[in-house]
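I have a structure here, written as structure tokens, and I will follow up with some questions on it.
Missing here is one protein chain; the remaining ones are kept as they sit in the complex.
Let's turn to chain A:
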């Protein structure tokens, strides 16, 4: 397998749950290569294995069979400790439910991965401040998640995912809990990041979100059934493309 140019690769990836007759293939013989700088959207109906695939790519779950490579390093054989270190350096997660720490402010949430990665408090704070500014939340840095709207919370989560300059951002239904305006805000940020060369794997069931990607993979019953190259950023602007403009 050529792993040199790919940010993320999967080969013969299988994940099963249960045993015997109740055995279910959540992910079934999936091969995938995501080059650096690409925004890949994975679509499919609920329960088709999208989120499981994302967890496998980020090392949150271990595959039953197959290989996963991140930044040229095979990760499915790593220890939990090494996986954690890999996530610090190479992977940023964005979840549908945001998964912010409720008792920490927006800035403190964003700082957290930097502190876990061993950065000094000052460095972590500076980086958090920069990213919150970038996602348009500089004024809300001291707010708790409960004091923010859904869109703002997701923007905090995006800033948090980026704080350690990850190679790839894995986003699981990032707009699933958001209204139209908030979805637009999030997608604009993703668009900016893609333009800056950030690699994304976005799991979604929203076609409008998928339309902003460079590439769209469709999943059904744990398998890829389609793999399409898209145009990516639309000349009419993001809102026009996804039908969110007034």
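Here is the rule we go by: a contact is a pair of C-beta atoms (placed from the backbone, for glycine too) under 8 Å apart; a residue touches a chain by one contact, two chains touch by 3 or more; residues count from 1.
Everything that follows uses one rule, which is that contacts and distances are computed from a predicted model.
Per its UniProt entry, the chain excluded from the display bears the name "ABC3 transporter permease protein domain-containing protein", taken from "Imidazole glycerol phosphate synthase subunit HisF", "ABC3 transporter permease protein domain-containing protein", "DNA-directed RNA polymerase sigma-70 factor" or "NADH-quinone oxidoreductase subunit K". Contact with the chain not shown here comes from a single listed residue; of A:69, A:93, A:200 or A:224, that residue is A:93. One chain is missing from the display, and on chain A it is touched by residues 52, 55, 58, 60-61, 80-81, 84-85, 87-89, 93, 95-97, 99-105, 108, 111-113, 115-118, 121, 124, 142, 144, 146, 160, 164.
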